[in-house]
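Step one of this worksheet: look at the structure below.
Yeah, one chain of the complex is gone here, protein chain that is, but the others are all in their spots.
For clarity, chains are labelled A and B in written order, and residue numbers in each chain start from 1.
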Amino acid sequence: ACGGDTAGSDSGVGESSSGGETITWRLQSSYSLNSLQGDMATNLKEALETATNGRLQVELYEPGALCQTSDILTYLSQNAFDCAVIFGSTFSGLIPEADLACGIPFAWESSAEIYDVMENYGLLDVIQEAYGELNLKYYWNAHEPNYNVLANFQVESLEDFHGKKIRALGVWGDFLAALGASPTNIAGTEVYQALQLGTIDGALYGWSSLSDSNNIREVAQYALSPSMCFCQMATVVNQDSLNKLPEDLRSIVDETIRLANIGVIGQAHVVGTEKSVRDAIQGGYTELSPLPDDVLAEMREIAVTQTWEELAAKSERMARGIEIIKQQNRDYGRQVDY
Amino acid sequence: MNALLKLSGGIDAINRTIGRIFAWILLPMICLTAFEVFSRYVLKSPTVWAWELIIQIWGLMLMACGGYCYWKGGLVRVDLLYNKFPVKVRCGINIATAILVLICMGLVFIYGINIFLLSFRLNERISSVWGSPMWTIRFWVPLGAALMFIQAISELIKNVAAMAGKIELTNNSDEVAEAIEIVKSAEHLPDETGKEDIQ
């Protein structure tokens, strides 16, 4: 599977730069390279190799090839590899701010809003400060437009969440617990089987997982809508790996990752996800199940008054991040003060 | 040499004892599993902590008992050639093994401590609702490496002594003999039931 992608880079031995000045980076993806989400890594590789004229080669690794997905940041910070494509909430136990970067319940409704809060409201600085403590540089990556429960139950009132076993990561688990559900923290690769066996009743899993390469649509009857947040994936790079690049190359690489994420990769992912959702619905696999307005309002109140507050209480920096998100929501005319 | 052999005996005793004590972790493990399955499927209210706790203590048992397995000689090897070698060659192979283990486990220990300290400093948690510490699991790794490391020292001493003819190597483990012993002790057979009924 991963063979085809890297057949071009035949510099078998890692960083030996004996002949030319080719530098090789190792990138571990949090998503199977064959999947729609895996395209983020493949696209990034292509963008970097093109932009650097082949001076930087990127070797792609499947999830778990170098370390388990939930350990990516730990081992990335220890220079075990150079960069990674991640979903932040996986790492909230290590970096609480990863939750803020990834997206918290009812924070954002579009890519533009994320762009706004990151670049204009200064959330990116807060996030980068936190990742910096692990010697990592954070780049925001493609957006996950639909983040809500893929379920085998429907919701008429909040009661319907009670006792439901739902896979959820980081802050999303806390939020579902606040709704009365029983969140479990299983790996993305196990979601299919768990849904199928009924080990879980639903999974909070980006809807890009409805693509036919993931097959989640075969085992998830409903997609609760609308999206509870526009989430974002990230590219994370080891700061040492960046620093070791020759100066001219460093600025190209830095700029390429930033722009590729906003442009090619981000768009490809959003478009791919929308197509997947359409296919899943038209193919009769998964049905959209809208949450009633009053339920949605209650959920928002619980998120803002409980979940956001708990996050803010974690540290001074978390409080700063939450205040930024609140301010943005106020400016957009949404209720955050109850 | 005697002092070294004493040290080796001490190390053996440590790992033997640890193995025998930590095996009991299995008992709470199955009880917790049964409890969790009961609360999940019968009471419909799974706990947020049971599986995490099970994984925590299971990791502890595995890592703590590695040194025991090495002492016991319970680690699988391909013994087609090994069994045909004269004793001295076997000692030589065991010495080489011990040196390799010292290198590997030394590396795992050093890097493991490093990562444990990082995790401890950041108070890393498992990203779940219960959020139990992750640094405990990170600590089991250097712990297991250390126990394996000291066992390698003991094996090194024993095999060097055996090569010099000072001691005779004893076999702590006969996988086959032991498996048989267990079946024999568990079955009320063959003399009692089996044959009585046949005749």
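Basically, a residue touches a chain if its C-beta (ideal position, glycine included) is under 8 Å from a C-beta of that chain, and two chains touch if they have at least 3 such contacts.
Here, contacts and distances are computed from a predicted model.
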Please identify the absent chain by the protein name in its UniProt record; candidates are "Phenylacetate-CoA oxygenase subunit PaaB", "TRAP transporter large permease subunit", "ATP-binding cassette domain-containing protein" or "Enterobactin synthetase component F". "TRAP transporter large permease subunit"
Any idea which of B:I11, B:C65, B:V129 or B:I150 touches the chain not displayed? B:C65
Tell me, which residues in chain B touch the chain that this view leaves out? 19-20, 22-24, 26-27, 29-34, 36-37, 40-41, 51, 54-55, 58-59, 61-63, 65-66, 68-70, 72, 74-83, 85, 90, 93, 96-97, 100-101, 103-104, 107-108, 111-112, 115, 137-138, 140-141, 144, 176-180, 182-190, 193-195, 197-198
Chain A residues touching the omitted chain (full complex): 1-4, 6-7, 12-15, 26, 59, 61-62, 64-68, 70-71, 75, 78-81, 186, 189, 193-194, 196-199
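The rule we apply is simple: only the chains that are shown with their structure count from here on.
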Of all residues in chain B, which touch chain A in the complex? 40, 44-46, 48, 51, 111, 114-115, 118-119, 122, 124-129, 131, 134
Along chain A, where are the residues that touch chain B in the complex? 70, 74, 77-78, 89-95, 133-134, 163, 165, 169-170, 173-174, 177, 182-185
